[in-house]
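Encoded as structure tokens, here's the structure I'll be asking about.
Here the complex is missing one protein chain, while the rest keep their positions.
Lettered A, B and C in written order, each chain numbered from 1.
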Amino acid sequence: MTGITIAGGTGPAGRGGTGRATKAPPLRPQNRQLAILLVLLLVAIPLPLILPSAQGAVAVRILIFLLMAVGWNIMSGFGGMFSFGHAAYFGLGAYTSAYLLVEHGVSPWIGMLAGMAVAAGVAVVIGYFAFRYKLQGAYFALATFAFAEMLRLIVTSTEFTNKAVGFSVPLIQGSSLWKIQFAADSPAYFWIALALAGLAGAASILFLHSRSGRYVTAIRDDELAAASLGTPVMRHKLMTVALSAAITAVAGAFYTQYYLFVNPDLAFGSSVSIQAIATVVIGGIGTVWGPVVGAIIVGSLSDVTATLLRTPPDFLNFLQGRSGLDVALYAILLILIVRLLPKGIVGTAMARWRR
Amino acid sequence: MTILNVTGVGKDFRGLRALSEVEFEVGQGEILGIIGPNGAGKTTLFNVICGALAPDTGRVLFAGRDVTGRSPDRIARAGMVRTFQLMRPFGSMSVLENVSLAAQHERQPARRLRERSLEVVERVGLGQWAHRPATELPTAGLKRLELARALAMRPKVLLLDEVLAGLVPAEREPVLDLLADLREQDGTTLLFIEHIMAAVMRLSDRVLVLDQGRVLAAGSAEEVTSDPRVIEAYLGEEPAGAEG
Amino acid sequence: MSARKLVAGLGACAVLLAGCGGSAPSGAAGAAAGRDHGPVKIGALHPVSGANAVDGQQMRRGAQLAVEAINAAGGIKSLGGRKVELAEGDTQGKAEVGQSEAQRLISEGAVGLVGTYQSAVSTNVAVVAERNRVPFVMDVTASDAIFAHGYRYAFRVQPGSEAISAAAAAYLKEVSEKAGKPVRKVAFLHEQTDFGSGAAEAFSKAAAKLGIQMGPNISYDAVTTSDLTAQITQVKASGANVLAVAGYYRDSLLAAKAINAVKPNLDAVWGVSNGAYDQPKFVTDAGALGERYFSTNYHYDAKNDQTTKLRADYQRRFGAPMRTGAVLAYDAVQVIAQAVDRAGGTDAEKVREAISASQVTPLAVGRGPIRFAANGDNRNALPVLMQIQGGQVKQVYPAEKAESQPNYSVTWRP
Partner (left out) sequence: MSNIGNQKGAALAPDAEAPGAASPRGKAPHPLRAALGGGGNAAILKRVAIIGGALVIAIAVALLKSGSGLVVWQSVVTGLLMGGLYGLIAMGLTLIFGVLDIVNFAHGALLAVAMFIAFGVVQGTGLHPYLTLLVAVPALFLIGGVVHRGLLSGTGGGSLENQLLITLGLSLLLENGLLMFFGAEPKTVTLPGDFQFGLFGAVVTGARLYAFVGALLLGALLFWLLRRTRFGTAIRAVAANGPGAELVGINVRRIHTLTFAIGTACAGAAAVLAAPLITVTPTLGEQFNITAFVVVVLGGMGNVGGALVGGLLIGLVEQLTTIYMDGQSSLLGVFVVFVVVLFLRPQGLFGRRA
């Protein structure tokens, strides 16, 4: 393209940008983030050997939260489609794998893949209607919530999902990677969860920097403008939703294998959706590392308060025997973070860093 | 050769007639100015042509194909691209990223995409801003960014909605030169909504006047400005060209 | 940290690399280390916080009283009087919290667990117990599904949901016939999850065998319902002469209000595993509405002097009447402690063997000493029929457990 250009124009105020303008960053952000992810994974590998076994369980819980959070963040953070119903996908992942394992003896690995497919399929259907009818903001959130609740109610009263009883994973003798079953305090659970979380994290980074990810970011910023520049809006929104649901389904499937039991409330209850949201918002919505920070905080919080309450320091003694404190603390933390750090911990830190 | 053909287009907003029986044609490589008082339906017309709104009646033919009611993104990829009166940058991206988003429809290696995007950014004079967040741009810069994103699409037809509004006269000239050059060099067809009559007079081959959702007059700039109906429609309005 | 963990870790690593199979790196091995010295720990898992905190606290205190009684009587005799200690866990009423708490108690060296009040939580804890080979004696857990998995380490003191429903049907037939108003047709109103539907199903099955006609069978959502008038109207329209109700506290109270409003032509209101109709609190909240309601359920043995003494003790210490759940928790702790005594050690397998051969005299209603069937259920658990009479919950049937005669009638019909 040659021809007339608009001459000059004023440069960015101060700190003359000429140098910055032409030089590319040394390492593409995608590669930098993948490198950081790899380092984090390597650091985490020996953790279960170091931590006492009670903390090992907390670490696994953190990883499950992380998987859910990464899934939710793709749709609602990167994509700006605020889902209040991710329990639907978590539950579909959990129930699909549990059903296949309990009723048909299918390996949970296959069950996990099946759960991802089912969750992605349902997400695409729900998404299609929600986008087709242009639901946005609070309306979109309420619609996703309604679908998750409908699934919970249907599962609760359907015979082949065992109604309200749910599924107990049959115990096997010994350990098996194929059946994802090990001794209760085996570090293998942690490593499998870590591997899954690492894959999910990598998927989320690669997605963000892909062509599709750029489209989705543009759609989030301004859907009409993006459409006017030829962005295939519906297709990329649905792809985002499907990826998000599939990753969340992995969390559900792994949850079932780790806890060996799932019922409608555990899988489809609104508290699951809330956990996914709270984790990301505390960490930093729409950031790559927000889910990690959020999961560490939210995942360990209830354990910290429980320990605190079991053997309270003197000044908290009056609280012993009172119920509800841990949730109240959690609620206060949530409110404080949202009020004081509206972009979440990572988001706010990054904004400071840039300045 | 006709590239855009609008026939019998009508659009209601809850009983409010925004467009009615709008008909016109635009030839390949033509520059069509669209003027009219506020609320005449100019932007609505753009929304209908580009698929952001489905018309209640009528059809839009682009390069001989019916695109009525098609989604905006398909129309844009087909080569008919618009800019917005109010600037709509992607706030979380840099200027360059804004532009490369529009340029990435063609499959190409990342390096090539980057070069091409930079070229477009340079062409509209935003080279020094390329890696700054789009939200930091001043108004004039945002206007150029709108233009740059549209250009990166390599449009066959470009619809510009008040691309000069908010620019001081000194900033207008280079934009006008660029637009003129677009047709010369790239053969782009232009439709532009404009309040600044001097620009309309200078650039357009033909002018379409809209009033209360209808086509009031169409013809060369001289013809329409001397049309008594047009003058009447503008009566009571501030003198044309003051500011849009 | 410790070499053992490293070895276990490497073992698991090898499993990961090699694919499937391999011998189990035992988690129980480490826990056993803590059992051999110090007091004998018994884990108590109850919902001490959350929506069921009142019952959870009751049960924890019940378990605590059992531990105190054992220690006061000289501890575990076969172990030279080693003291017993309660290791307490809070399930918060959540299944996954229950699981992690169970794991914690086991790793702290608990020889056995008691709990947990909620079926979903018990299901989860039973899995942990099974995998760690630690006996789990359930005090309150209604669901029978847990005992269908063939678990070796799961036991239960209370009569299960099915046993209660079957007894409720049998008692209904006997009591109504004795009163000269034989039951003709039973309408069943129940909440719609496993608890209520399971009770309704088991009741219908038992009723069919006894030649009792059933219908209609009406379910509702306990979480969201706030009016049951239409449902009771349906009962009235059906011509049934007995209404059986299986629900939780809140919704059963709503049902009582609706029954009072609609006044269907019933001979009796018949609670089955009902969460309200044998509770003193129900008598307070419902007042005259609840008078003469029947309820078949597990219950503390009001005719046992030892139970009466225990409950008086509880009332004195904690200022509240001791509920049945707390008595069952007391019984469950006794089961584990006496098994340790007979096993003569804390070895999990031996304790399990001793539990399965238990002969513990319960303070809750029973046919005799607590004895476990092969699947872990208490063979001598006995549901009892109670009725609200003059503002008090009385045991009325079977005769040997009766404090008072059943009055087979309702207040609003002559």
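Operating definition for what follows: a contact is a pair of C-beta atoms (placed from the backbone, for glycine too) under 8 Å apart; a residue touches a chain by one contact, two chains touch by 3 or more.
All figures in this text were calculated on a predicted structure; none of them were measured in a lab.
Of the listed positions A:203, A:274 or A:350, the one in contact with the omitted chain in the full complex is A:274. Although one chain is not drawn, the whole complex shows that of C:195, C:220 or C:314 it is C:220 that touches it. Screening B:85, B:128, B:204 or B:225 against the full complex identifies B:85 as the residue touching the chain left out.
If you put the hidden chain back, the residue from A:146, A:234, A:308 or A:350 that touches it is A:146. Contact with the undisplayed chain is limited, among A:224, A:308 or A:349, to A:224. With the whole complex as reference, residues 76, 82, 84, 129-130, 133-139, 141-143, 146-147, 149-150, 153-154, 156-157, 223-224, 274, 277-278, 281, 285, 322-325, 327-328, 330-332, 334-335, 338-340, 342 of chain A touch the missing chain. One chain of the complex is left out; on chain C, the residues touching it are 49-54, 192, 197, 217-221, 223-227, 229-231, 233-234, 236-237, 249-250, 253-254, 261-262, 281, 285, 287.
Following the convention adopted for this analysis, only the chains that are shown with their structure count from here on.
Chain-to-chain contact here is organised linearly: an open path runs through the chains from one end to the other. Seen from the C-alpha centroid of chain C, the farthest chain centroid is that of B.
Nearest to the global CA centroid, when each chain is reduced to the mean of its CA atoms, is chain A. Per-chain Cα centroids separate chain A from chain C by 37 Å. One inter-chain figure worth recording: chain A and chain B are separated by 41 Å, centre to centre, where each centre is the mean of the chain's CA atoms. Chain A makes touch with chain C in their complex at residues 48-50, 52-54, 57-58, 61, 156-157, 163-166, 168-171, 173-179, 182-188, 191-192, 259-261, 263, 265-266, 302-303, 306, 309-310, 321-326. Residues 1, 5-6, 8-9, 12-13, 15-16, 19-27, 30, 48-50, 53, 57, 88, 90, 92, 95-97, 99-100, 103-104, 107, 120, 123-124, 127-128, 130-132, 143, 145-146, 149, 192-195, 197 of chain C are the ones that touch chain A when the two sit in their complex. Residue ranges of chain A in contact with chain B, taken from their complex: 1-12, 16-18, 20-22, 24, 211, 214-215, 217-218, 220-222, 224-234, 286.
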